[in-house]
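Apart from one protein chain that is not included, each protein chain of the complex appears where it belongs.
Just so it is clear, A and B label the chains in written order, and each chain counts residues from 1 on its own.
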Amino acid sequence: MMEVTYLGVIIKAILILAIISAIAGFGTYIERKVLAFMQRRLGPMNVGPYGLLQIAADGIKLFTKEDFIPQNANKLIFMVAPIITAATAFIALSAVPVFPDFTIFGIFVPSIAADVNIGILFVLGMMAAGLYGPLLAGMSQANKWGLIGAARTAAQFISYEVVTGLSLLAPIMMVGSLSLIDFNHYNETHPWMVFMQPLAFVLFLIAGFAETNRTPFDLLENEAEIIAGYATEYSGMRWGMFFIGEYANMITVAVLASIIFLGGYTDLWFIPGWLAIILKIAFMFFLMLWVRASWPHVRPDQFMWLAWKVLMPLAVINVVITGIVIMV
Amino acid sequence: MITFAFYLFAVLITGLFLVTVMSKNVLYAMTSLAAGMVLISGLFFILGADFLGVVQLIVYVGAVMAVYAFAMMFFDLSRDVEERHDKPWLIFLLGGGIALTLVVMFAAPIMGEAVHALYPPVAGATNPQAVGLVLFTKYLLPFEVASVMLLVAMIAGIILAGKKMEISLSAMDEDILPDTKENA
Partner (left out) sequence: MSLEQFKNRNVGTQNYRMLDLDPTPVTGWDKFKQVVRRSLSLELLVGLKVTLREMIKALFFGKMHTTKYPFEKLPIGPRYRAIHEMKRLLESGHYRCIGCGLCEKICPADAIRMDTHYGENQRKEVSEYTINFGRCIFCGYCAEVCPELAIVHGGRYETASEQRASFSLFEDMLTPIDQLKNQKEFPGYGSVSVQADKNIKKTPLAY
C-alpha cells in the first residue's frame, strides 16, 4: 500500500467534484432522453448534436435567471437551504470509494477521499442531513405548497430512514465492518452480496428511491399534487442547486448499491474494475429513470403504510435471520 | 491544529445554541439547534471517535427533524414568537442554577486528579467495536433498561395516537361524518 499524500486526496476530491457535477448535469440530459425514448419521443434534439448542449443551455438559463426571494420569506434560511442540499450531497460522496486506487504522475490517488472507517454511516448521515435542504426551504418560503412539501419531507424522512438503516444492517453484520472498502474486499472473496441478501437489496433500493426523492416516492415536490412542493418559490441557480444535489444523491445511492450489493470495483471476468463499477453505477442510474417512466407515485399515506408496516418488519426479520445464520 | 479546531467548534456551537435560546423566530432557533448538533459531531471527530460522531449526526438530524414537525404544527413560521415573562428572575435563577450544577458536576472530576480510564481502549479494536465492547459488558444493564423504556414509550405512543385509527375521516362519505363526530 502506498502512502496517501495530501496531494493525492486533493486530486481525488477535485476529481469527484468535477466528475460528479458534470455527471449531475449530464444526468438531467440522460434522464430526459431515456424518459423520451420510453415514450417513443426523441427528447432534446436541437441544441448541439443530439441535443447534447442542452445542458449548457439550461446552465446558462439557470445562471442568468432572476434569483427571486418572496416577500414574506425568511430570507437567510431561504437562501441557505439549497446550499445545504448541494453541499451535503457532495460531502457524502467524499466518503464513497468510486474508483480503485491509482497513480497519476507519480502521485498516489486513493480510492476514497476521506477514508473514515465508518463510511456507510457517514454517507447515510450526510444524506440524511441533506434532507434539511427541502425542509428549511419549504418552511422558510411562506407558501402553503412549500409548507406541505416540508411537512412531507419530515414525515418521509422519519419513515424511510429506519428502513435504510435496518436494510443495511444485515450486510454490515455479514462483513463485520462499516468501511465501504471492506465491503468491496468482501465482494472479492465471496459471491455478490445481492445473492446472499436479496431482500436487503430490494429494501435498500426502495429506501434509496425515497432518500433521493425519486418517482414512486417523490412526495416532496409532486407536481400533480403540490405544485413543486418545497421548490415552489425557487428560481434560477438556487433551484438548480436542489437538482444538482438530487442528482448527486442519485449517484451516491447508485454507488452505494453497486459497492455493497453488486460487487463494487472488483474485476469481473474480463472487465477491469473501473469499467465494471461505471457500468454498475450506470445501470443503477438507468434503473431510477426506468422506474420513473413506468410507475406512478404513491400517496403519502400509502408511503407511510409501506415504510412502517411492510418494509420495516421485513427488514427486522431479515436482520434477525441473518443474525441466526451467522451465529449457527 | 487540534486545539484551534476545538476552540473553533466550541465557539461556533456555543454561538449557535445561544441563537437557539435567544431568537424569537422559531425557524432560526430550530435551524441553529440542528446546526449546533451537527457541529458537536465535529468534536467527536476531533477526538477520533468517528463512530460516536456519526451516531450523533444521524440521531440528532432525525430528532431535530421531529422537532421541526412540531414547530410546523404549533407556530406561524413567518412571525416572531411573543414570549410571556411573568417572573424573569425566577427563570433566571432556575436556569442559572441548573446550568451551574451541570458545570460543577462535569468539571469536578476533571479538576481533581483522580481521572483515569476504567476501560482503556482495546488494542486493535476499531471504533464501533470498542463502543460495542463497553456497551455489552459494563453498560449492558443500563442499555437494556433504556431499550425497554423506549419500547414502553413507543407502545404508549401508538396506543394514545391509535385510539380511533380504524376510522379514517378522509375516506368517509360526507353524510356519515357528523355521526362519527357525535360519537367522539
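A few points about this structure:
One rule holds for everything that comes next: contacts are C-beta pairs under 8 Å (C-beta built on N, C-alpha and C of every residue); 3 or more make two chains touch, one makes a residue touch a chain.
Please read these numbers as outputs of a predicted model, since none were measured by experiment.
Just so you know, the chain we are not showing touches A across the whole complex.
Check A:142, A:268 or A:291 against the missing chain and you find that the one touching it is A:291.
Contact with the omitted chain, checked across A:10, A:60, A:310 or A:325, is made by A:310. Within the complete assembly, residues 34, 37-42, 45, 290-291, 293-295, 310 of chain A touch the chain that is not shown.
The working rule: only the chains that are shown with their structure count from here on.
One inter-chain figure worth recording: chain A and chain B are separated by 27 Å, centre to centre, where each centre is the mean of the chain's CA atoms.
On the side of chain A, the complex with chain B involves touching residues 72-74, 76-77, 116-118, 121-122, 124-126, 128-129, 131-132, 135-136, 139-140, 142, 147, 150-151, 154-155, 157-158, 161, 165, 177-178.
Residues of chain B touching chain A in their complex: 25, 27-28, 31, 34, 38, 50-51, 54-55, 57-58, 61-62, 65-66, 68-69, 72, 77-78, 126-128.
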